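Omission of a single protein chain aside, the complex is shown with its protein chains in their original locations.
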Amino acid sequence: MVINLRVWRQEGPDSSGRLVDYTVNQASEHMSFLELLDVLNEQLLQSGDDPVEFDSDCREGICGSCGLMVAGIAHGPQKRTAVCQLHMRSFKDGDTITVEPFRARAFPIIRDLVVDRSAFDRIIAAHGYVSVTTGSAPDANAIPISKDLADDAMDYAACIGCGACVAACPNGSASLFTAAKISHLGLLPQGRVEASQRVMAMVDQMDVEGFGDCSNYAECEAVCPKGISIEGIARMRRSYMKGVLSE
Amino acid sequence: MKLMSALMSPVGRKVLTGVTGIGLVAFVIAHMIGNLTYLSPNEHAYNTYAYKLISLGWIFYTIEILLALCFILHAIVGISIQIRRRKARPDGYKKYKSAGSPSYQGYSARSMIFTGIILLGFLVLHLISFKYGPGQAEGYTVTLPSGEEVRDLRRLMTEKFQEPLYAFGYPIIMLLLGMHMRHGVWSALQSLGMMSRRLSPLVYSLAAVLGILVAVGFLFVPLYIYFW
Partner (left out) sequence: MAHSARQSQVHSPRLDSKVPSGLLQQKWDIYKNQVSLVSPANKRSHHILVVGSGLAGASAAATLAGLGYQVTCFCIQDSPRRAHSIAAQGGINAAKNYPNDGDTVWRLFYDTIKGGDYRSREANVYRLAEVSNNIIDQAVAQGVPFAREYGGVLSNRSFGGAQVSRTFYARGQTGQQLLLGAYQALSHQIAGGRVKMLPRREMVDLVVANDRACGLIARNLLTGELERYAGDAVLLCTGGYGNAYYLSTNAKNSNVTAAWRCHKRGAFFANPCYTQIHPTCIPVSGDYQSKLTLMSESLRNDGRVWVPNDPHDERAPEMIPEDARDYYLERRYPSFGNLVPRDVASRASKKECDEGRGVGETRLAVYLDFAHSIERLGEHTIRERYGNLFEMYQRITGDNPYQTPMRIYPAVHYTMGGLWVDYELQSTVPGLFVLGEANFSDHGANRLGASALMQGLADGYFVIPYTLGAYLAGHNQSDQVSETHDSFAAVEKEASDRIDRILHNDGDKSPTVFHRELGRLLWDHVGMSRHREGLESSLQAIETLEDEFWERICVPGSADRYNKNLEFAGRVADFLELGSLMARDALRREESCGGHFREEYQTPEGEAARDDEAYADVAAWEYQGRDPILHLEQLTFESVHPSKRSYK
């Protein structure tokens, strides 16, 4: 199949970028979208042009490295799919697809489609953990945890930290990412001990990083490759209010 | 001080919007029900209702002040969220679209800031026309069956809604109010942490019903006055 691409090219963080048109004639419906970009890059290399830079690593939807706006949607049109697992069978021969980086002030562009998402690491470092040092743990079965609770926690823990929630949010909010970690840890007895400190610190950090507010559009949930529910955001707010009131 | 900074946090801002929003929804519903007394066969019903409200004295004034606070906070936080939104993404997308369900990013959600600003403007005009409009001094006086001489709001309303601008402008604004509530009611509950995966779709639909009911409820009186 033939695919036309309009790809965002930008030299560096401070330069201005633009959309550039390319055509890949040798696309196959079995390819992943990133493999299509690989083919484009081989093409560019042969013609002596600079390849399009983009991040990717595991290419099986779990590491969260990849993340592109494909046809206006974070990770592309297929639900619950990271762009590395988006296959070209989701498109038609002759389609023109716009490819842009994830955009947010807190995700500055490094080059072309590569952005800096270290703000997420700083949100986790703010208190996205249980303060337990190695060796001090009791027996794993010492505290029973109901299956439902463990399953709920797992739903939130599934977050891959790709940043699609921020990219898709009209406000550029990181609420879903932050709420996922708060909910994952807050649901489990091991994490509940520090729940108040955690939610306060992480919410504050989210603000410091310059993410926008949440307007409950739920666009984040719609693009999340793991389908993480905005119920987590409600949970984060409850936990935050509880924290404020108990202080 | 801790509480202030908590209220200014991303969660605090949403809680403020949610709480004030719910206060405003309660007001709007009460107002709408009050308006409907205009349609009562008893021609004094509306003025009696208005008089009873005023007679509540300090309770009435406290509610008025609280409502004013709700309006002001709701507007300030709403506008500040909009300003942050621009800051959070200074360079927009060349191409952007919603991924669809379960996203609630429909017309009503996307237009909250516009419907909100229009409602704010409307509120000012509305207060000028009615609350601070002509009163007993200007001759809008009526005697209730119970004997009290009160402001004749019914007449004021009848006159205003005989003007086409009011009769048709007002319903349009009320449709915008319905839209604002369609996303707002659910959103307020979500902001207060009351929603869950199972509850959300249900409440979101109920919010739509409520939005429509309020809009329709407010439409009755002006259209009735103009056409009958």
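Should a chain be cited, it is by its letter among A and B, assigned in written order, with residues numbered from 1 in that chain.
The criterion applied here is as follows: a residue touches a chain if its C-beta (ideal position, glycine included) is under 8 Å from a C-beta of that chain, and two chains touch if they have at least 3 such contacts.
Note that the structure is a prediction, hence the values are computed from the model and not measured.
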**Message:** Touch partners of the unshown chain, restricted to the chains that are shown, please.
**Reply:** A
**Request:** Would you mind spotting which of A:Ser16, A:Ser136 or A:Ser246 touches the chain that isn't drawn?
**Result:** A:Ser136
**Message:** Touching the hidden chain in the complete assembly: which of A:Gly17, A:Gly72, A:Pro101 or A:Gly128 does that?
**Reply:** A:Gly128
**Message:** For review purposes, identify every residue of subunit A that touches the missing chain, sorted by number.
**Reply:** 12, 26, 28, 30-32, 34-35, 38-39, 41-42, 45, 48-51, 53, 55-65, 78, 80-81, 85, 87, 89, 110-111, 114, 116-118, 120-121, 124-141, 144-147, 150-151, 153-154, 157-158, 160-161, 184-185, 188, 190-191
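Note that in this section only the chains that are shown with their structure count from here on.
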**Message:** For subunit A versus subunit B, what separation do you get between their C-alpha means, in angstrom?
**Reply:** 37
**Fill in**
So, in the complex, the side of subunit A touching subunit B is made of residues 6, 8, 19, 69, 71-74, 77, 79, 98, 100, 103-106, 168, 170-173, 175, 200, 203-204, 206-207, 210-219, 221-223, 229-231, 233-241, 244, 247
**Request:** Spell out the part of subunit B that touches subunit A in their complex, as residue ranges.
**Result:** 2-3, 6, 9-15, 81, 84-85, 87-105, 109-110, 112, 183, 186-187, 190-197, 200
